[in-house]
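Left out: one protein chain. Kept in place: all the others.
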Amino acid sequence: MSVSRRDFLRGLIGGLILGGAATALGLYVAAPEWFRRRFVEKPVTEVERVPARPLKIGLQFMTRGGGAPWGDPTFKGAMLAVEEINAAGGILGRRIEPVIKDETSPDETVREYKAMIGEGIEFYVGLISSSNTPAVAPVAEEAGIISFFVDGCTDILFEKTVPDPKFSFRITNIQSADGVTAALGAIKFFNLMEKDKVRIAHIHPDYAYGRNAHAHMQIVFEKVLGRDRVEVVEEFWPGLFRVTDFGPFITKMMAGRTDIVATSLWAMDFINFYKQALAYGLFKVAKVVSTISHGIAPHLVESDYPEGFVAGVHANYYFLYPEHESYPLNKIFVENYRKRWGEYPTNGSEGAYTAVYLYKAAVERAYGALGRWPEADELIKFIEGASIYGPAGILTIRARRPNKHQGYKNAIVGISKVDPRYGFNILANPLRIPIERITVPEGWEGREDPTMAYNWIRETWREGELPV
Amino acid sequence: MVRREIGNNIRSIVIVAVIAGLLYPVISSIMPGWEVMLTYGIILAIAALGFNLLFNYTGLLSFGHAAFVGLGAYAVGLSVKYIGLRILEVQVLIGVLLSALLALIVGFIAVRYRGIFFAILMLVTAQILWGFYVKFYHITGGTDGIRIPRPTLFFIYDTTGLGYHAFNMVYHYYALLWFTVLAIIMWYIVNSPFGYTLRVIKDAETRAVALGVNVNRYRLLALVISAIYAGIAGALYAPINRLVTPDLAYWTLSGKIVFMSILGGTMYFLGPIIGALTYVYLETIAQRITIHWYLILGITIIAIMFFMPRGLLGLTELEGFKKMARLFSALRLQFKF
Partner (left out) sequence: MSLDTLARYILDTFFFASLISLIVSGLNIIYGVMRIVNLAHASLFTLGAYTVAWITANYIVKIFGSNLILLLVLPLTIAVIVTVLVSLVMVTPLLRYSYGKGDAFQLIVTFALLIIFEELFQIVWGRMPLAANDAFFAMGTVNLFGSPYPLYKVFVIIVAFLIILALWLLTYRTYLGLLLRATSMDSEMVQALGANVIRLIVVAIITASLLAGLGGALYVPTASVALGLSLDVLIVAFVGLVIGGLGSFIGSLIGALIVSIFRTLSIYFFPELELVILFTVALIVLIFKPEGIGGGKGW
């Protein structure tokens, strides 16, 4: 093949022209606001106080596969809030229009999140996995989309990944509180202070959440009970939703004469684990302290689950508490949720529900102050430091570091008990722990590794003493 | 057999690159959000080009090219995490070296086998690496992966301050540059004596042996080059994705690379490129139409395999297309453009 000089020159000139055109067009994209105002939207003559178009909200939860028992109720909570708000006329008259995507592995979740941005969402409520929030948050910050992460509450997110967030917020209690609460529950309910030696087997899912739960349970046991009274028999790290046959793990736990099984397995993993442990007779010799056993849709913790174990709800919310008689907000939420979906809400449902209302409240307050619909960056200061009464009680969004933009509410843990009124195993004897006792306070400065809460506990708690 | 093949020349590569460059601003203004797929597409096209060097020209089916993609991506991830390196060209180089090394080690054994055994060997290699990424939580972050900060391009251009859309665009043209250069190099490789030797090995191995060709050495070299392409693709994939996870070494990605190539048409030089670009959009469109988009994807794959075994570019060999092409060239002669 030979190329004549004329062909070559023609190609070169053509290439240059095309390249120039590409660059010019590219520049339009680099300044999309200007571009859009110039070419797509009509020149703004009159300031539109509230946009007429519907308000698009991105919803993204794990609603398929092993995470579904957790993600599905969370999605239902968000949808309930959206439907309620729409029935009452929307936010400042704007109807909410959900754009629904799936939460899967971090890689795909980010891609779907980007696709949502393309579809024009104005705010976002989503995510339950701790692998996904650190993946999505940087994108949210860049794209400037107000994003409420319902869960995926790893400490790393606002300590390391985005230490100074603008657009990302998180509703569910910080993750370190989860392990700490469960461990404190175990010490109180099992009277561990009176035991000479506690033999613990850990089994956690092998990712950020499992590692975090393990670290914080362990530091609390070591700090409160004293290091020499705590003996770790085994540590297992099954991959999240990858192991279905826990037989060999259970066998090894029993061989090691475990007293306490400390676990943060969740959703399908937890159900498989406890069913098999039942058959192997593990629960005849060992008690379980779980950070999260009662966090799935309540009816899925069936009545065969043993009584008297430490029942965790991710240190957040169980539908029976705050008691319905004394706190009608919760009663109404539970009744509406049950009417809509035919089951009881989870802490995820509550978080997603509250997140949508938090956005509504912030927009309305911003409207009161500005006289028009707020831009995303104007809205931030109406969310920072705000408190809102949700079904679980008061939720406060922190405005300062560390863990800026993290939501805090009082933690709760209880004892598993079969309740004939419901026909499944419920969380009874709630132990409420003021959140400020168990988490790193505003303004505290210290090492982040593995988490600030971890180091705060190690440095400030007094050995051999219960903080609550 | 010499077969005239559409687009088997450098000009076509340049045309594809220019179109990919022009389309980006067009798509991003008409359908915002869809332009990122173009970047993913050209990056995956690099990996698919590498795959096709093995598949079409050497006759080896690798069902584990994700091993090299993953290695390239983790080269970026780990070098950021542990030595704070953010100069992308250096990171790509590390990825290239690691991929080539892995290809040499695996290839030393693997090139002795063909067909399903070679495919499985590559697959198993990828799965072992995947297992390492997943299980060595304290080094690789397990399934949480490693987050990638904005890279420095061309040793001096720090992209940290750019906005979301601006970075995406800059990076698109950056990746496009890589793509163009690599595609042209690949064209020279497959049209060189080396490339022709590979074809002889594929079509008539015994004859090649009789001619005194060291078949396994040629295969090994092809594997190394192929791995380098996949490694570069992995390294380029990391910054646009902002995250490196074990998914990038998982066998589903290997499957995707195979599928892209077949979709475009493995017998054509441009096939993997067209296939990759089509695939990313096919996936996105299917995702938006229905939540059951995998169903559409699966049926499409089967339909293509049975009814369009030569892939999209195979359509160019239909009579109708040929007529159109003749008409076009007649017009071109007439009006001299």
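Chains: A and B, in written order; residue numbering restarts at 1 for each.
Criterion: a contact is a pair of C-beta atoms (placed from the backbone, for glycine too) under 8 Å apart; a residue touches a chain by one contact, two chains touch by 3 or more.
All of these numbers come straight from a predicted model, not from anything done at the bench.
Trainee: Would you indicate which residue among B:L121, B:I148, B:M169 or B:L312 is in contact with the undisplayed chain?
Mentor: Residue touching the chain left out of view: B:L121.
Trainee: Go through chain A and note every residue touching the omitted chain.
Mentor: 63-66, 68-69, 72, 235-237, 239, 241-242, 244-245, 247-249, 251-252, 254-255, 268, 271-272, 275-276, 278-281, 304
Trainee: Counting contacts across the full complex, list the positions on chain B that touch the omitted chain.
Mentor: The missing chain touches chain B at positions 55, 61, 63, 109, 113, 115-117, 119-121, 124-125, 127-128, 130-132, 134-135, 251, 255, 258-259, 262, 292, 294-295, 297-299, 301-302, 305-306, 309.
By definition in this document, only the chains that are shown with their structure count from here on.
Trainee: Roughly how many whole angstrom separate the Cα centroids of chain A and chain B?
Mentor: Whole-Å distance between the two chain centres: 36.
Trainee: Under the touch definition given earlier, write down the residues of chain B that touch chain A in their complex.
Mentor: Listed in rising order, the residues are 9, 11, 14, 18, 21-22, 24-26, 28-29, 31-36, 134-135, 137, 142-145, 147, 163-167, 169, 173, 241-243, 245, 247-248, 284, 287-288, 291.
Trainee: If we count contacts the way the header does, which residues on chain A are in touch with chain B in the complex?
Mentor: So the residues of chain A touching chain B come out as 1, 11, 15, 18-19, 21-22, 25-26, 28-30, 32, 35-36, 39-40, 100, 102, 105-108, 110-112, 114-115, 117-120, 130-131, 134-135, 138-139, 142-144, 161, 206-208, 211, 237, 239-240.
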